[in-house]
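The complex is shown incomplete by one protein chain, all other protein chains being positioned as in the whole.
Order of writing sets the labels: A, B and C. Residues in every chain begin at 1.
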Amino acid sequence: MIIVMKQGATPDQVEGVAAHIRELGLTPHVSAGEERVVIGAIGDEAKLRDRPLDMLPGVENVMQVVKPYRLASLAAQPQRTCVTIPPVSPGREPVVFGDARVVVIAGPCSVEDPDMLLAMARCVKEAGGRVLRGGAFKPRTSPYAFQGLGVRGLQYLAEVRRETGLPVMTEVMDTRDVELVAEVADVVQVGARNMQNFNLLKAVGRCGTPVMIKRGLANTIEELLMSAEYVLSEGNPRVLLCERGIRTFEPATRNTLDLSAVPVLRRETHLPIVVDPSHGTGHWDLVAPMARAAVAAGADAVAVEIHPCPERALSDGSQALLPDTFAQLMRQLAAVAAAVGRTV
Amino acid sequence: MIIVMKQGATPDQVEGVAAHIRELGLTPHVSAGEERVVIGAIGDEAKLRDRPLDMLPGVENVMQVVKPYRLASLAAQPQRTCVTIPPVSPGREPVVFGDARVVVIAGPCSVEDPDMLLAMARCVKEAGGRVLRGGAFKPRTSPYAFQGLGVRGLQYLAEVRRETGLPVMTEVMDTRDVELVAEVADVVQVGARNMQNFNLLKAVGRCGTPVMIKRGLANTIEELLMSAEYVLSEGNPRVLLCERGIRTFEPATRNTLDLSAVPVLRRETHLPIVVDPSHGTGHWDLVAPMARAAVAAGADAVAVEIHPCPERALSDGSQALLPDTFAQLMRQLAAVAAAVGRTV
Amino acid sequence: MIIVMKQGATPDQVEGVAAHIRELGLTPHVSAGEERVVIGAIGDEAKLRDRPLDMLPGVENVMQVVKPYRLASLAAQPQRTCVTIPPVSPGREPVVFGDARVVVIAGPCSVEDPDMLLAMARCVKEAGGRVLRGGAFKPRTSPYAFQGLGVRGLQYLAEVRRETGLPVMTEVMDTRDVELVAEVADVVQVGARNMQNFNLLKAVGRCGTPVMIKRGLANTIEELLMSAEYVLSEGNPRVLLCERGIRTFEPATRNTLDLSAVPVLRRETHLPIVVDPSHGTGHWDLVAPMARAAVAAGADAVAVEIHPCPERALSDGSQALLPDTFAQLMRQLAAVAAAVGRTV
Partner (left out) sequence: MIIVMKQGATPDQVEGVAAHIRELGLTPHVSAGEERVVIGAIGDEAKLRDRPLDMLPGVENVMQVVKPYRLASLAAQPQRTCVTIPPVSPGREPVVFGDARVVVIAGPCSVEDPDMLLAMARCVKEAGGRVLRGGAFKPRTSPYAFQGLGVRGLQYLAEVRRETGLPVMTEVMDTRDVELVAEVADVVQVGARNMQNFNLLKAVGRCGTPVMIKRGLANTIEELLMSAEYVLSEGNPRVLLCERGIRTFEPATRNTLDLSAVPVLRRETHLPIVVDPSHGTGHWDLVAPMARAAVAAGADAVAVEIHPCPERALSDGSQALLPDTFAQLMRQLAAVAAAVGRTV
């Protein structure tokens, strides 16, 4: 931690800050510049992190030196984490997030009925997708909108999982539902609106299932890593990070997909990186170009929404691809993956 | 709902949209302009709200005519809601949010220990504040930061409430804790990070306690009203709305306090409006000017954080006022309230 | 400047940075913490400001210690600047920005015709406004929109100025027009879209006329001060800073008026602060509450738009007040100003 003193801060004020640092168990290192005094605090910066040192007399501002995440940081674990989903049934291959093969996750936004879900799962599998996504519990802005099939939706997911052998990713919205969801899901999803629902993060951190955390609409990349830190520090090392768009002033897209987050995360963390161009753009015709761009930027996985009849979808139909368009996208992704030395 | 067709949309496409509207139980009203056809859907717009009509062939875009909130809207209830907190003990006055008297809510960010809490409650009361705030469950970006005293914090709040007669506002973060918190709190707070934790909104909607919903950092005013709608539609009409800053590119403040939300909410809803300049700015020296501005803009209540020794606070010390500064602010607020025809 | 080295940076890399600092004429001050080395550069930080020290091997990041503005900073000039507009005709009072009396600037968005301008100027004067604003050169998003009357508009302003004795504020958009505009205007306005039109800033810095710089929609407060620095460093000390809303995700208002900028600027600079709630909100019914809030927050001046018949205005009619509403607002502002120890 570096404490910059105000111009004209008195020796007493400098000593006050130094004493405060000592009291917290660190060593102050005072350095008098031309215009002002700067104090470095040598020792475990975490002890100072929540202390409002800027409230001490004479302090102008306080700057962190060390990143606040530890377990999630590449510095702490220089080897990339591979999150492996074991085969759903014997004889199948596991799905590995974080190796050279890019994982494509696909499925309908909501689980609407068992037949449609099965049909979509078969499309995903046939086209080369390796994980089925589908929402049973749906966070909706309006209380009057379709809220998902809930437990029944989970059952349909379990059946289709068994039937097709595709591992399943689905969202959990409530601490009370974590066990229930984790029984069915191969990957539990924490949605963007719950990225800082810290009790939910702790709860999924305590269950053994892999977790995908979606970046909140107003959250920085550092905060996303801190949310991962909640899960990791509870003992669950199987965390995927998902960029799905942030909120900006631009109205042409539902959100602004921040693809730069992909190389930034690659520089900062060992955890695998997923991109969701469906929620990131909100319009089906932008999904394919942004999925290609995600793979070109280095994403480990891409998650897209599909629907047999988007204009009749119960949620987010505008961003859903038709099965044919999805199959075409899979071929494009294979080509782009090859261009960056990977496969799909 | 108004559906704008693409330039050159065919008669078949127009009829397709019209048929779709009819199928959903509304009446299409086709209007051919010079450049393009526009179709109005006459009937209950709510039935169309989640339907991705933009996915139908020939559609360019779709525009809502009716606001998506009903119970929260001023159109639905033209008389302003007063949320009344009954007296904590016999002989005291109730606290009313939404009448001519501006309510000041104050207290420490976190409940740290019972003595400090009691001391702060006395300062609040003495200076003219009418509700005590203090966090027992604390949402923190880092898992390594102080997470609040939890149940013990609630107990301290209950004791100080009894001791001072001040009603208490405290945050609930988890659906599992709603009952526990509602037993102690006179107002249950749903924090900014949980504004779209819809299960939590439903749960506080089912308990009878007044609820203050804080606007999320990336949430629009319309979304704040939709979150209120969750609580109202579960049968709890006692909802306060709190502006506490949104996230923007400006680094000089922790958030950008969007005071325009005050008159916008006043135009849109009958619910009382609270402003939190402490979280809204993040710096103690900006709290007083912005609290004054909030009252001048028409807020029904103001919530500020105080601490006996901000540089030792366990959370958010940088934005806490000293008791003396708070007392001084109370005098300023009284003057500004008088200037806009209110009292404090 | 403080240079934080990467964890594991080699002694050679540390020495490389130190040598680089010495080469630029400063003194390195190396401080080895537990996790990493931090290097302070003692001397004139301005010499390092544009140097990409983060490109040197082993550097993690670089932090500024000193604010980049000098002439605009309160540290450099602790006494507040009063910008005085001399009386338009003998016997009148000067208008002073920055003293205890809050200045109200008002007028139509565009100069449309001489009669309307004169009528509006009389309304401004009668209600207690002290500066007339009106645009002759209009920056418009669309090339097909009304672009202002240009030179003819300036002439009308000059006539009405003479007629009423009200000093005039009007915008300059082009370096080629600075002289022309400065001949007529008592205050030259640099609009939000030109806040970083650096040649224009230099040009108005070279003319003696007071300048009001409006904050750009995507510009930080620090950048606003740097734009002031352009004008100040060219020798023109008569600079007003205007907050008029920044661009955020919120669609309920045209922009998000960042009133916190008022106390932030007061802490950082000696220059007078103006707030424009008309452009800041974009809706006439939000103008009065936000104008009151601006005065409560400490603004030295408020600028509002008025029009005799807003629905026929050639630009920005939606945010214009009727003369009656303006007169009513003036009375409200007087009350709020009194509450914070000022007059209008």
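Convention: a contact is a pair of C-beta atoms (placed from the backbone, for glycine too) under 8 Å apart; a residue touches a chain by one contact, two chains touch by 3 or more.
Keep in mind that what you see is a predicted model, and the values were worked out from it rather than measured.
Q: For the chain that's not shown, point to the residue among C:N197, C:N236, C:S260 or C:T281 touching it.
A: Checking the options C:N197, C:N236, C:S260 or C:T281, the one contacting the hidden chain is C:N197.
Q: Just checking the interface: what residues of subunit A touch the absent partner chain?
A: The list for subunit A reads 218, 220-222, 246, 248-253, 256-264, 267, 280-281, 285-286, 289-290, 292-298, 332, 335-336, 338-340.
Q: On subunit C, what residues meet the omitted chain?
A: On the subunit C side, contact with the omitted chain comes from 20, 46, 49-56, 68, 139-147, 173-176, 193-194, 196-199, 202, 216-218, 223, 226, 229-230, 233-234, 246-247, 284, 310-318, 320.
Q: For the chain that got dropped from the picture, name the residues of subunit B it touches.
A: Residues touching the hidden chain, for subunit B, are 2, 4, 7, 29, 31-36, 38, 40, 42-45, 63, 65-66, 75, 247-249, 251.
Basically, only the chains that are shown with their structure count from here on.
Q: How is the touch graph of the chains shaped: line, ring, star, complete or other?
A: Per interface graph, the chains form a complete graph.
Q: Between subunit A and subunit C, tell me the centre distance in angstrom, where each centre is the average of that chain's C-alpha atoms.
A: For subunit A versus subunit C, the centre distance works out to 39 Å.
Q: If you average the CA atoms of subunit B and of subunit C, how far apart do the two points sit, in angstrom?
A: Centres of subunit B and subunit C (C-alpha means) sit 31 Å apart.
Q: Can you check how far apart subunit A and subunit B are, centre to centre, with Cα atoms defining each centre and the answer in Å?
A: 27
Q: Which subunit C residues sit where two or more other chains touch them?
A: Subunit C, residues with two or more chain partners: 248-249, 251.
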